[in-house]
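Structure below; questions to follow.
Only one protein chain is missing from this complex, and each of the others stays in its spot.
After this line comes subunit A, so read on.
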Amino acid sequence: MAAADTPSASTLRRRDLCSRGIRLARKMRSDVADLLDIYVERQGLDASVSVAAVEGVPAAAVEHWSEQTGTQRLLDNLAAYRAFRALLAQMLEEQREQLGDADAALGRALAAVLLQVSAFAYHLEELLELESRRPPGDDGDGPPAPPRLSLFEQKLRGLGVLRELAQWAVRSMRDLRQLARPSPGPSSAPGTAEGQ
């Protein structure tokens, strides 16, 4: 009985990774919120402007979230953060082209968030390996190159990217919390909540 109550090394490792992942995601969310404020101000945008869904930007919105398996959560998260890594790199490049060194603050903030996104993606790969799943290959090319956008369209797209990233940070915290809960098996859906 005592042995059955003692969590396995794998379980402990998973909980540890999930806890660290939640802390990473929380920090990332806080920094993305600050970056959004800087971005809106520097780009001369209205913070309340609605941005339509943009191709290539992974949407955090999901139906039947509570019914997802742990593996599915990790795969969805990993795909999203790999995409964000490429999108943020692109935004950084565009920002340097447009403003050069004139706006170092925005550039630094973008770079800091990009670093956190990369770190989080790596963290998710570790978790997937713990789930006995080999992370899908990362071709490193990111999403296909978008059509040439006007400067204003680039700015709006950037706003959409940061907003979705902020949502993903919250979703990731929830996903990792679900993953950390005791479950019958590594690929089952732990604790479905009614209606979601």
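In this section, a contact is a pair of C-beta atoms (placed from the backbone, for glycine too) under 8 Å apart; a residue touches a chain by one contact, two chains touch by 3 or more; residues count from 1.
As a convention for this text, contacts and distances are computed from a predicted model.
A.B. asks: Have a look at "cysteine desulfurase", "Ubiquinone biosynthesis protein", "Serine/threonine-protein phosphatase 2A 55 kDa regulatory subunit B" or "Ciliary neurotrophic factor receptor subunit alpha" and point out the UniProt protein name belonging to the hidden chain.
C.D. replies: Listed in its UniProt record, the absent chain's protein name reads "Ciliary neurotrophic factor receptor subunit alpha".
A.B. asks: Pick from A:27, A:42 or A:163: which residue touches the chain that isn't shown?
C.D. replies: A:163
A.B. asks: Which listed residue, A:47, A:61 or A:104, touches the chain dropped from view?
C.D. replies: Going through A:47, A:61 or A:104 one by one, A:61 is the residue touching the chain not shown.
A.B. asks: For subunit A, enumerate the residues touching the unshown chain of the complex.
C.D. replies: 26, 29, 50, 59-63, 65-66, 160, 163-164, 167-168, 170-171, 173-174, 177-178, 181, 191, 193-196
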